[in-house]
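All protein chains but one are shown at their positions in the complex.
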Amino acid sequence: MKPAELGARIGDHFPDVLVARGEVTLLIGRGELIDVLVRLRDQPDLSFGFLSSVTATDHPGKDPRFWVVYELRSVAHAHRLRVKVGLPADDPHVPSVTPLFPTADWHERETWDLFGIVFDGHPDLDRILLPDDWEGHPLRKDEELGGVGTQYHGAFIPPVDERTMP
Amino acid sequence: MPVERFEGHLTGHTPEEVEEEVKKGVMLTTLDRAVSWARKQSMWPATFGLACCAIEMMSAGAGRYDLSRWGMELFRASPRQADLMIVAGRVSQKMAPVLRRVYDQMVEPKWVVSMGVCASAGGMFTNYAIVQGVDTIVPVDIYVPGCPPKPEMLMFGILKLHEKVRTTGTIR
Partner (left out) sequence: MATGQEPRIGHEMGAARDELRGVPHQIRDHVTGEVRRETMIINMGPQHPSTHGVLRLLLELDGETVIRCKPIVGYLHTGIEKNTEYRTWVQGVAYVTRADYLSPFFNELAYCLAVERLLGIEAPPRAQVLRVLLCELNRIASHLVWVATGGMELGAVSLMLYGFRERELILDIFEAVTGLRMNHSYIRPGGVIMDLPPGGTRMIAKFLDTMPARIDDYERLLNKNPIWVERNVGVGKLSAEDALALGVTGPILRSAGVPIDLRKDEPYSGYETYDFDVPVRTEADAYARYVIRIAEMRESLKIVEQALERLTEPGPVMVEDPKVGWPVKLSVGPDGIGNDEGYLRHIMEESMEALIHHFKMVTQGVRVPEGEVYQAVESPRGELGMYVVSANEHRPYRVHIRDPSFANLQAVPTMVEGGLIADAIAVIASLDPVLGGVDR
């Protein structure tokens, strides 16, 4: 199905639909996330039964600061949809979709680990990639990259995030 | 023990003089040198593959490059049976304590080859997750540069290590 066609079909049910670069994006609030995903999954002409990926982006100083991104795919129709949920900086909570899509388990743990977004109702929301005693969530934009400076033939090269980008 | 025969150049003897000594049927050397020679003949590396370099390390052990030419095809899964640790790949902050524990479990004498630029200095991954040089955790004998180093480079590093083991000559 053409993305524009899919966008129109989803637009019949939900207000915030964007079609760009051949991809359909649906923006929703976190309160309706579970209901929307159930409808997207169970409605036969949509049937988004496969969750490819869950991740997030961080935009400090903006509202909403965090966007949680769900990449859905339909096995029957071979079409894709992106669902995005905005979260405020001081309350980064979103309901877990693990009961609907078991694969979300590790993806949500990773997003908690790297962004500090809390998935309410997740069975075991724990660090997955970093050591258990790590402090902070490194993929947030206000966390520094880390690393060390380099001494090369007497010249000092600072760590990557302290260099000036052209 | 035919140590001096092969290593006559280290003692300043010509091959003819060494050959003369061999005919006498008696070889003299220091215990240090004899032990060092024996140690370098057959090092058993611990399997410590981490990332891309581990694949090249396996290539070095496989048919074309054939590490068994130096008696090294036997990668030991148990660190207690190994005397060489090839740190092949990037060492993350989460892996660092494991690496140190494996190193501590190896029996003396033991050597470490830091394979690849990530293990040697963090490489292109100057960031929060990667230990910026495995020499901050364990003492390193040989650094092999490259991303990943070709098996030939690893073998060159290992031969350099052999030379080091043979000539250091300290019974540890």
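Chains: A and B, in written order; residue numbering restarts at 1 for each.
One rule holds in what follows: contacts are C-beta pairs under 8 Å (C-beta built on N, C-alpha and C of every residue); 3 or more make two chains touch, one makes a residue touch a chain.
For clarity, every value in this text was computed on a predicted model and none was experimentally measured.
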Chain not shown, its touching partners among those shown: A, B
Contacting the left-out chain in the complete assembly, out of A:31, A:88 or A:131: A:131
Residues from subunit A at the interface with the omitted partner, ascending: 20-23, 25, 49-53, 55, 57-58, 69, 71, 75, 78, 80, 82, 101-103, 105-107, 110, 114, 124, 127-136, 138-139, 143-148, 160-161, 165-166
Subunit B, residues in touch with the chain not shown (by the definition above): 47-52, 54-56, 58-59, 62-64, 75, 77, 79, 89-90, 92-98, 100-102, 122, 124-132, 136-137, 147-148, 150
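Assume only the chains that are shown with their structure count from here on.
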Subunit B contact footprint on subunit A (complex, rising order): 129-131, 134, 138, 143-148, 159-160
Subunit B to subunit A touching residues, read off their complex: 93-94, 122, 125-129, 132
